[in-house]
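Just below is one structure, and these are the notes that go with it.
Yeah, one chain of the complex is gone here, protein chain that is, but the others are all in their spots.
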Amino acid sequence: MLEIAFYIAVTAEAMTAALAAGRRKMDWFGVCLLACVTALGGGTIRDIFLAHYPLFWVKNPYVLLLVCGAALLTIAIARVVHRLHWPFLLLDALGLVVFTIVGCNIGLEMGVHPIIVLVAGMVTGIFGGVLRDVLCNDVPLVFRAELYASVSIVTGALYYFGLMAGLHADLVVPGAIAIGFLLRVLAIVNKWEMPKFVYDRDLR
Amino acid sequence: MLEIAFYIAVTAEAMTAALAAGRRKMDWFGVCLLACVTALGGGTIRDIFLAHYPLFWVKNPYVLLLVCGAALLTIAIARVVHRLHWPFLLLDALGLVVFTIVGCNIGLEMGVHPIIVLVAGMVTGIFGGVLRDVLCNDVPLVFRAELYASVSIVTGALYYFGLMAGLHADLVVPGAIAIGFLLRVLAIVNKWEMPKFVYDRDLR
Partner (left out) sequence: MLEIAFYIAVTAEAMTAALAAGRRKMDWFGVCLLACVTALGGGTIRDIFLAHYPLFWVKNPYVLLLVCGAALLTIAIARVVHRLHWPFLLLDALGLVVFTIVGCNIGLEMGVHPIIVLVAGMVTGIFGGVLRDVLCNDVPLVFRAELYASVSIVTGALYYFGLMAGLHADLVVPGAIAIGFLLRVLAIVNKWEMPKFVYDRDLR
């Protein structure tokens, strides 16, 4: 079930990245490349950080075809996509929490420190979007957006401490996904934000 | 012969990167650093993706000296470089196809899936330029330029399927280089481009 959710999340991330590419007037190849970086970049960085080789998409290269297919499909249906605003946001929120749990899971399998388990989840959840924004020449959204990274940390912590408390994975996985997903949706609806740090003197 | 072509390609990439650095008014050190990132970045990312350690420039550090030497030479001869417009474009095109074949080759040696062989070639061929553009604070050219990445994929595919068809490497390597090179030059001359995806609604 987590695997199916993972492929849905990868597809959703690829499609939102394709729209970002379209706003930059990229060519079809650029659309596919940006989709790959966004949908697979977080997991790639996590695997490199943890020396978890082979990378997940080297092991299973068909995920690259899935991402490029989703990106090209987005080009084809772009005219109706704007009517899908809410479904997209929901899929993106689902992607965030699912990626987080997949990342935490790999950290757990490798037996790293609990802090690193949460970091592995967060890197998987948010770094794809960071890479997308860097390649699109923006300051990454995650530095300023509604509770995006915080949702990732909360989801990871629920998952980790749920498992540590002896609960069964069949209960903890859907529970953490549901709570994280709900938190993200509430944050979007209510425009919840972390407090900002504003400093306008020049140090250097 | 591939090795000689590789060093020519590294030198050419270092020189074009140095000119990009000059347009940003970087200091001499910045010129060398940008040249290293551009000329060696694609191969470095490929090695990291495939866990192909030690990195090629850690194994053979003199390539760093070659790159820095080429970058400093470019500063010295900058006044005549604009007369060398075409030779530069040709060397850059040669670099693209040679890097691609070197990358595919390493994928083949490691026995990865054919899709990953092509990805290894493409990463080697184009990611140096992507890193250069990110550090220069541009949206990477490869997302919008003439058939740049496509040339890399075609070259890699010719090389891979040529070898799979049982042809000898002495035939396949120069053949793939020649066809890829010609395709790139024709794309520049005729301004061939991939179709662009333009999407101007704001999703978020």
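Should a chain be cited, it is by its letter among A and B, assigned in written order, with residues numbered from 1 in that chain.
Criterion: a residue touches a chain if its C-beta (ideal position, glycine included) is under 8 Å from a C-beta of that chain, and two chains touch if they have at least 3 such contacts.
Remember, it's a predicted structure, so these values are computed and weren't measured experimentally.
Student: Quick one: say which of B:Tyr7, B:Trp28, B:Phe161 or B:Trp192 touches the chain that got left out.
Tutor: Result: among the candidates, B:Trp28 touches the missing chain.
Student: Of B:Leu2, B:Ala78, B:Met164 or B:Val189, which sits in contact with the chain we cannot see?
Tutor: Result: among the candidates, B:Ala78 touches the missing chain.
Student: Considering the entire assembly, which residues of chain A contact the chain that has been omitted?
Tutor: Residues 48-51, 112-113, 115-116, 119, 130, 134, 137-140, 142-144, 149-150, 193-204 of chain A touch the chain absent from view.
Student: For review purposes, identify every residue of chain B that touches the missing chain, sorted by number.
Tutor: 16, 18-31, 33-34, 44, 48, 51, 53-55, 58, 61-62, 64-65, 75, 78, 81-82, 85, 88-89, 134-137
Convention: only the chains that are shown with their structure count from here on.
Student: Distance between chain A and chain B based on Cα centroids, please, to the nearest Å.
Tutor: The separation of the two C-alpha centroids amounts to 29 Å.
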